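One structure is given below, represented as structure tokens, and several questions about it will come after.
What you see is the complex with one protein chain gone and the rest in place.
The block that comes next holds chain A.
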Amino acid sequence: MIRTFSISALALVASMTAAQAQTEIQWWHAMGGELGQKLEEIVAAYNDSQSDYKVVPTYKGSYAETMTSAIAAFRAKEQPTIVQVFEVGTGTMMAAEGAVYPVYQMMKDTDQAFDPKAFLPAVVGYYTDTNGNMLSMPFNSSTPILYYNKDVFEKAGLDPNTAPETWEDVEAYSAKIMDSGAANCGFTTGWISWVQLENLSAWHNQPIGTKENGFGGLDAELTVNGPVQVKHWENLAKWQESGVFQYGGPGGGDDAAPKFYAQECAMYMNSSASRAGVMANAKDFDVGFGMLPYYGDVEGAPQNSIIGGATLWVLQGHESDEYKAAANFFSYLSSPEVQADWHQFSGYLPITSAAYDLGKEQGYYEANPGSDVAIKQITLNAPTANSKGLRFGNYVQIRGIIDEEFQALLAGDVDAQTALDQVDARGNDLLRQFEAANN
């Protein structure tokens, strides 16, 4: 009683002197450009909405740079309270017990109302531990979809309102497009690793590793050399040879988007969050949207796709007031209004069902056809052990290996089977090192 009184008295004094005793927390993020501006708007709105806490967002560069600087800061004991980490850093963050403060734990410790069931299972599944506890706060999650050029489809004598469904369709449509001279190439893609290997596997309900794709423990091994993956990479190499497919470069595939914008390639697979960029750059043609293609002869396909993007992790080593601030801010972030706004602006998935419902109520999806392809695709079926995501340590480097082996395949140095065997062998070596360093 006395404490409550003294606190409110303090608050009164503080407000009278106009220098409020706010708890300030740092949030390091990797959202540049328009996304960064939007993020700062969201934070500013939060800071204006209440007077107890203040969130200070800082742009730290790319995802890899943000994660590295947070880790370096942690080693120097100068870590921010909240840091945005991309999905492939998840394995590293999860293994760092003692460095991260699990979100479910923080919400409980600070008495913040928190219902994990409100979030989309496909999103949350990626970030929960084996006991079903949410370790980080989903913020910007996306999934790859197919964009296509309606004008080129029409010129080639295809129905501009029908997206290809299967890879067989993609091949047949591409042949028609190239023969008719409507475009020089059938399709291109960003993110070979994420789209044409990880999502390909989930979409066909194929494992990419043992122990439920690494969810079951640090001793998991990569197994990306299954028949479906080998067949697909074989096809990609073949299609690259015949011009059906054009390679857009390693990592995110920087050269892929210009090929689609310049109408060189008729189809383009990339993150649903590329939507804003596609709409802004596709000035001379209409864009259609579709789900990722699948192989018609694979049983269980299409399953559901998996996410990419980033979540917010809370780091240890701060005062309890700061965690209260973080918990309060997380509640604000996942509120339907904020989520729906962020999702509609950016093309990232709405992370809660409530945000999705709000968008439906607002009539957003009817006004913007194709904007709900991603969410339909990711919730197509209940996730299986093969399609809830992946969790491997050192995965940033493993992604690099996937790119390298794919390049070796396209250069004709190795065949698809060897390339994927190599990914497994080299990746497993990194996984063993990670296991050794974290045991």
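Assume a contact is a pair of C-beta atoms (placed from the backbone, for glycine too) under 8 Å apart; a residue touches a chain by one contact, two chains touch by 3 or more; residues count from 1.
The rule we apply is simple: contacts and distances are computed from a predicted model.
Colleague: Out of "Sarcosine oxidase subunit delta", "Carbohydrate ABC transporter membrane protein 2 (CUT1 family)", "sn-glycerol-3-phosphate transport system permease protein UgpA" or "RNA polymerase sigma-70 factor (ECF subfamily)", which one is the UniProt protein name for the chain not included here?
Modeller: Its record in UniProt gives the absent chain the protein name "sn-glycerol-3-phosphate transport system permease protein UgpA".
Colleague: Using the touch definition up top, pick the residue from A:D151, A:D372 or A:E405 that touches the left-out chain.
Modeller: A:E405
Colleague: Using the touch definition from the top, which of A:W203, A:Y247 or A:Y268 touches the missing chain?
Modeller: Of all options in A:W203, A:Y247 or A:Y268, contact with the hidden chain holds for A:Y247.
Colleague: Touching residues of chain A against the unshown chain: what are they?
Modeller: Per the touch rule, chain A residues meeting the hidden chain are 64, 68, 71, 74-75, 92, 95-99, 247, 249-251, 255, 258-259, 262, 264, 394, 396-397, 400, 403-405, 407-408, 410-411, 413, 433, 436-439.
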